[in-house]
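Only one protein chain is missing; all other protein chains are in place.
Letters are used for the chains, namely A and B, taken in the order the chains are written, and counting of residues starts over at 1 for each.
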Amino acid sequence: MGDAIEYCAPEGLEGVVRALAERPGAGVLLAGGTGLVPALKRGLLRAERLVSVRALRSHRDAARTPDGGLSVGAFATLREVASSTAVRAVSPALAEAAQQTASPALRNRATLGGNVCLDARCWYYDQSERWRASRAPCLKAGGERCYANQREKRCVALFSADTPAALIACGARARLRGPGGERTLPLESLYSGDGLAPLAKQSDEIVTEIELPASAPRSGSAYEKWRERDSIEFPVVGAAAWLRLGAGDEVAEARIALTGVHSGPLRLGELESSLASRPVPDAGDRDLHERVGRSLGRLYLAEAVPHKRHIAGVCVAAALSRAAAHAVRSAP
Amino acid sequence: MSESYSVVGRPLARVDAAEKVTGAAIYTSDVRLPGMLHGRVLRSPHAHARIVSIDASRADRLKGVRAIVTGADVPGLRVSFVDTPKYPADEPVFAQDKVRYIGDEVAAVAAETAEAAAEALGLIRVEYEPLPAVFSVEAALKSGAPLVHEFDYPGKTVWEDWGAQGRAGAQPVARRDNVAARTFVAFGDLEAGFARAHHVREDSVEVAPVAHAPLEPHAALAWWDASGKLNLHVASMGIFYKRFVLAKALGVPVSQVRILKSFVGGAFGGKIDVFPHEIGAALLARKAARPVRMELSREESLVATRMDFHAQVRVKTGVDRDGRITAQDIRLVVDTGAYRGTGPVVVFLCYSYNIPVYRVPALRYEGLAVYTNNPIKGPKRGHGAPFIRFAVDTHMDRLAEDLGIDMVELMRRNAREAGEVMPTSGDVLKSCGLKEAIDAAARDGSWSTKRRSSDWKASARYKRGVGMSACSMFSGSPYYPFGSAAIVKMHDDGGATLFAGTVEMGQGSETTLSQVAAEELAVPLSDIRLVAGDTELTPIEFGSFLSGGAFVTGKAVRAAAADAKRQLVEMAERLLEADRGDLEARDKRVSVKGAPQRGLSYAQIIAESVKRSGGDPIIGKGFFKSVADAQLHPSLASAKGRWTEAYGFAAQLAEVEVDTWTGRVHVLRVVTYHDCGYPLNPQIVEGQIEGCVSMALGQTLAERVDLREGQAFNPDLLGYRLPLACGTPEMVSGMIHTHDPGGPFGAKEVGEGAVSGVMAAVANAVHDAVGVRIASLPITPAKVLAALERAARGAR
Partner (left out) sequence: MKQLIELNVNGQTRDVVARATDTLLDVLRDGLGLTGAKRGCDLGACGACTVLADGRPVNACLVLAFEAVGSEIVTIEGLKGAGGLHPVQQAFVEAGAVQCGFCTPGQVLAVAALLAECPDPDEARIREALSGNVCRCTGYVKVLDAVRNAVRGAKGSA
């Protein structure tokens, strides 16, 4: 991987920001390493300097905020997020998404910030150098064409991280720090939808905190993940649902976000609107399954496209159903 | 048959378990030698291309590079597991004129560091001229298809070295097509058989290629010592076979090659071949005059060594009113990949593993192995039995449905019994527990109640079903070194050391062989030390790749222990002035039957033997040839000739729950009854059954090498879906003791035989649950859901 790569582990956030800024475009943030190290091994990442958060003491906790919301440090591990009572109280979807990511050993290292900033994936791209030598480099690797997309010159790498779907459904905001200062934005705005560069931030900006608002009364959330095996793998589809129940237990408001289907997390806005003022749909509602499947648009990088559409529908319905159950149990 | 043994038949803890749980066990890539270099292989990125030129000069000049080899260093050197006059070796160790699959070896380098070796690979300039390629059997068999191999190269094949009759001529023979091998068997009157059938049906299935994926990737460490001998640590399955082929490839006498013991981290058939990276390590070590270690990456191990076959099987069967088979016509075609691999063997085995299960009075069988520009195929646990048994028993389940006969009853009516003679080989089923296994599996699996009870079967969303299948496996067959031998050396304290060439790759051979020796020698297991897996220190050993470990080597070990015991008894005879017939050996003593105080310990006997009888410390020797009355080997092309001494059998029942919303098949329970003759160590036998079932479930439901135009799109363990702990079903691992008269203590094979009954059992269970049949493996949720939707539309 190269003898020349530097490594540093600054003690404060300012030091981390400065170390990244000193190597514009060639410094990379190293948190858990579970995304970065495979990319280095495969020759997908050209880095001159690894800037580690190992020595940082801040931004590692999940805690309730004075207004009843939640603030989770970007460098909290997924295991910490999954097992946090604070997280579970405010967003069961986030706890479930973190709990179902990867495998136990990976969750002991992977961080929330790393998962939120995970690169989009493609089976033409996430391969060894030797494998990729069988064809000219793809768009994402700096070449001229996308092999997964025969119709147009556009990278369709899939965004496949679990926690962002849950976070977006629960109305999360992300705090970023860069050389120019700090900014906060809705997490949804962090995603460009472009498989080539899925994150709409500068390379020297770091996500430092994820904030969730206090749970509205009679609201609940859930995350439903479908993968071929029950551990290790990325989702084929992950569906997060948040809803708030009205006086008659109908859906007052709903938010649904999917991962694994497009080059960024996907909000199902039309479906959300259509659920308002209606009873919570049944997990087995076939109409709902089909509507979700139709709302996904063109799907790339799926082993079985019709099945994936159907599974997306099953996952959305299941997530809504469990979110409603949680809402009913929550304090009025 | 007495089963009151002291050591065999007991679930004793494995002799290698403590070193493995503490991390002390040494595998090939754990060995470090002073001055060791790192080796890497340069592989073709093209599926089919002519090599125009290779220029390694820049790589040669790179700091840290110590040696490079290419095809020019080994012109005309070819290897193959199948290397016979009819099927001469076809795989160049390093590509000569062209490359034939993505991953084909082109060159190898050895350097001071892994990084320098990787960088050197990038500096070797290979100019390729891509050629049209074929990626399917259909494309390869079309007239005018590009030839994967233009010539066969008869030379002195290994089978001729081993005594087979050669063919005249050593000139390259031009090839006309991409057929790599063919087995054809016909007996009985097929037309008449179909004519008298009450019902005839034909079904086809397809099985996707799967990977062995043992946890240990392939690795080899080679060095030449001062005496000019080649030494290796290598992940292998048969050290004597590997030694022979390496010696031949490198042009040195067999006795100048030593394979030292390493534990092997799983193999399942994928490590028996002699691979270019192994020969490359030896060549580089010779050039550099330093040890060279080749550790393949997981990707290389998965896609550029061997994988299991892509198979298509068509079965047509006629049955009488009672469901008894009157005639059968089977056509099987496998994609064998860019080199023959074990294609010629698997098409023979798909007949040979199938014929012992059901009685078939008239049969036509044709098996074809076809070259393509896909990765090379080799033997994977069951070696063909999985696909032929999947084909036949899903077909039988349909026949049962057509006839309105219970599947288990249909199986029983056609199942073979002890004493039957196999039609082309003349092998006799000296023991056969097939019917007992079927009955036991059906009983323990609650077949009758679960097939019929609707309470158990269904909720709105989840539907349950059960399915059955059976299979057969051999216990060793003629292959170099054609037999095993063993030595039992007594120590002066009465303990012993067993010298046996077995390779411990997880199957427990070190333990079971030690138990056999201990039982025969009448000592506790703790009194047997073992020297294993080293061609210098142990006599010839049959290898752990033909399911002959227990049978062939077990008998050699037993004979060696018996020889040592005989010598002890003879010496005791003299010392005690007793008659041999009045003496018994038990618990490290020889004493008079009924008067145990009139006896001597082994230690005393040995002391006397050494000091008073000329110095003989008592060393026992034993040997056993597999299939004593076989010709050199059976004919692969016609399946004629004696093949094996004993057949193992298994019947398996699968209980599944299908999620009709997603198509996912949950396996709740698998019941296996395995006729292994006699379990030398029941805990080890159970472990083998459980491992076989797990591997079979993976192939049935999730595993598939996703090959597209010759390239695997899932060449790592994230994308290649091995079964995980969280998905483990309940397993019942039962045994039928048929006490084979030929096996050591009645034992037959275990280790491969419990794979091939799982696939059809699961597929049949899915049909029982939701009424659809998936005729291709793996049975994915997408396929199940699509089938359910088609059925629903059809019903409307």
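Heads up, the rule we're going with is that a contact is a pair of C-beta atoms (placed from the backbone, for glycine too) under 8 Å apart; a residue touches a chain by one contact, two chains touch by 3 or more.
This is a predicted model, so every value here is computed, not measured.
Q: Taking the complete complex into account, tell me which visible chains touch the one left out.
A: Result for the missing chain's touching partners among shown chains: A, B.
Q: In the full complex, which of B:A72, B:A170 or B:L215 touches the chain missing from this view?
A: Here the residue in touch with the unshown chain is B:L215.
Q: Which residue, B:R32, B:K611 or B:R708, contacts the hidden chain when the whole complex is considered?
A: Touching the chain that is not displayed is residue B:R32.
Q: Just name the one of B:N373, B:N414 or B:Q507 that touches the chain not displayed here.
A: For the chain that is not drawn, the touching residue is B:Q507.
Q: Which listed residue (B:A226, B:A460, B:A725 or B:A795) would be found touching the missing chain in the intact complex?
A: Of the candidates B:A226, B:A460, B:A725 or B:A795, B:A725 is in touch with the missing chain.
Q: On chain B, where is the contact patch with the chain that was removed from view?
A: 11, 13-14, 16-27, 29-30, 32, 212-217, 263-266, 268, 295, 297-298, 505-508, 683-684, 686-687, 690-695, 716-718, 722-726, 728, 731, 733
Q: Hey, which chain A residues sit against the chain that's not shown?
A: 1-7, 9, 30, 33-34, 37-38, 40-41, 50, 52, 54, 79, 102-106, 108-109, 230-232
Quick note on the criterion: only the chains that are shown with their structure count from here on.
Q: If you average the CA atoms of chain A and of chain B, how many Å lie between those two points?
A: Going by mean C-alpha positions, chain A sits 43 Å from chain B.
Q: Can you name the residues of chain B that touch chain A in the complex?
A: Against chain A, the touching part of chain B is residues 43, 45-46, 102, 115, 297, 299, 460-461, 661-663, 702, 706, 711, 713-715, 718-719, 721, 723-724, 726-727, 780-782, 785-786.
Q: If you look only at chain A, which of its residues touch chain B in the complex?
A: Chain A residues touching chain B: 1, 3, 123, 127-128, 130-131, 133-134, 226, 228-234, 284, 303-304, 306-307, 310-311, 314.
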